[in-house]
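The structure appears right after this line, and notes come after that.
Selected chains from the complex are presented in situ; the others are not included.
To keep things simple, chains are lettered A and B as they appear, and every chain counts its residues starting from 1.
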């Protein structure tokens, strides 16, 4: 079985623009960590800056993780949840904000080192634009590249995994799709810069997520990290894996194995009104159900199916292999 | 098991705007009918006007169907595949075209009677518009209503089932969504006018297809007919059932049974590059796989799930009930 993890905050309170105080209650951090450790198969967590971890509490958080037998899989710097970041971080028009964002990213590197964590999952969600004639694409995209290059070059012991998403919270993100982000990663010229695929972000981007895996892996093994969830296709609904789509996850799993991905499979959901632990557990079990089918024999069967390309045969095979 | 049928033309040649001569060869009509009869569980076919059936060949087609033990489930008048219909049929701006379309619809009624067929499945695909400031909505929508009322009122022995679709071949169709079309059906004041749901059209409309069933059934048992296929959500890809989505078909089947739908389950696909018979057979078997699970016990379990509304429990139940 692969290494499964979750994003810690998925277990906590959930908010949206209409109900900003949240659909749930706030729980103590250690409760969240304990709940994560109780999900069978989960051995790591991702921590979001500010929300889950800061320079001040990083030691304490590390102790809690140790106590509950969890690794810190990645730190996701908070580049999105503070008012100062509202118009961008590493690519902000305001030079001082760019500097603050860079400094803060270095601060996250130190947190990661403290926790023995090997990945900084960079999701600069506020870096983008909303309206026509609002962005100097040339300049702002260059700033983004330069700042990522700066921090990654100075930090060869950490892998920087760039997470793309077409929109939200901006109407257009600078890191919007797999290939855009791969281009940026390659442009840094650094081996420790790669890409995170979030399955839901890929669906919204209109990508076939398995093909996105192949593109990233073919251009230099640049798939560094995976986030899992499901949605209805037009928005990042952050639902339980398998609740909408099914065959895509089979194809995705096949190509992850086929292209030698050995990283974490991390759940990234937003269980607004659901029991968080239950929602995450169900996703993990759904994926494990698929993974458990992918024996060497079955992998060989899929190789034959994709080589032959007979859609009817593939559908029939899926039905016979997975359904009762 | 329910009554399963297919649209005959799904077995024939397939074309698109780039390859208008088609991806396949033309097959003799009797070959198509024989192929339909060979699909286990299929006992009826739908016939498209012009393509499959005309006033001239209707007797002969009837004999072929008899020979192969198939019923004619519906006739789908050709309101879309002739140059004269390019700017609309029953709602066309040109009065003469409207008259021709109405006459032709009556002609289809006679074909239906000849074949002992009880449903006219009306899909006026060319009735709509493409650009802003191109349609007099008030007038054209009224013409559509009037003409449907005329033919349905004069033909109480046939059920007219209005098939909606948001777009294609027009950018906007007048019968675009379940509720729009239900309003039109109710406005006729006739019991023999109802609605066809095509699952793929509902997905493109952003509807939850199971909820569309409930809306139609709650407002007077107005669901007359069902077309099945799958797609990626933004276009009528007309794929094999279950190739993209899975849980939606379970929910759909539950509500079809729960609301007392007793009509046909008809496959409506466009297997551009696939073996047509294989593609249709796979859809039928996928649906039968679901139907075979919906025992009275399982129906009761679903009733409890939808009453309780715990998404985690529903997902877990789906996994345990359907997957190996």
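Things to note:
Please note the rule applied: a contact is a pair of C-beta atoms (placed from the backbone, for glycine too) under 8 Å apart; a residue touches a chain by one contact, two chains touch by 3 or more.
Treat the numbers as computed from the prediction; the structure is a model and nothing was measured.
Count of copies in the whole complex in this file: 4, from one repeated sequence with 2 chains shown in place.
Note that only the chains that are shown with their structure count from here on.
Think of subunit A turning onto subunit B: fitted on CA atoms, that turn is 180 degrees, to the nearest 5.
A straight line joining the Cα centres of subunit A and subunit B is 40 Å long. By the touch criterion given at the top, residues 206, 232-234, 240, 242-248, 273-275, 278-279, 282, 285-286, 289, 293, 310-312, 315-316, 319, 321-324 of subunit A touch subunit B in their complex.
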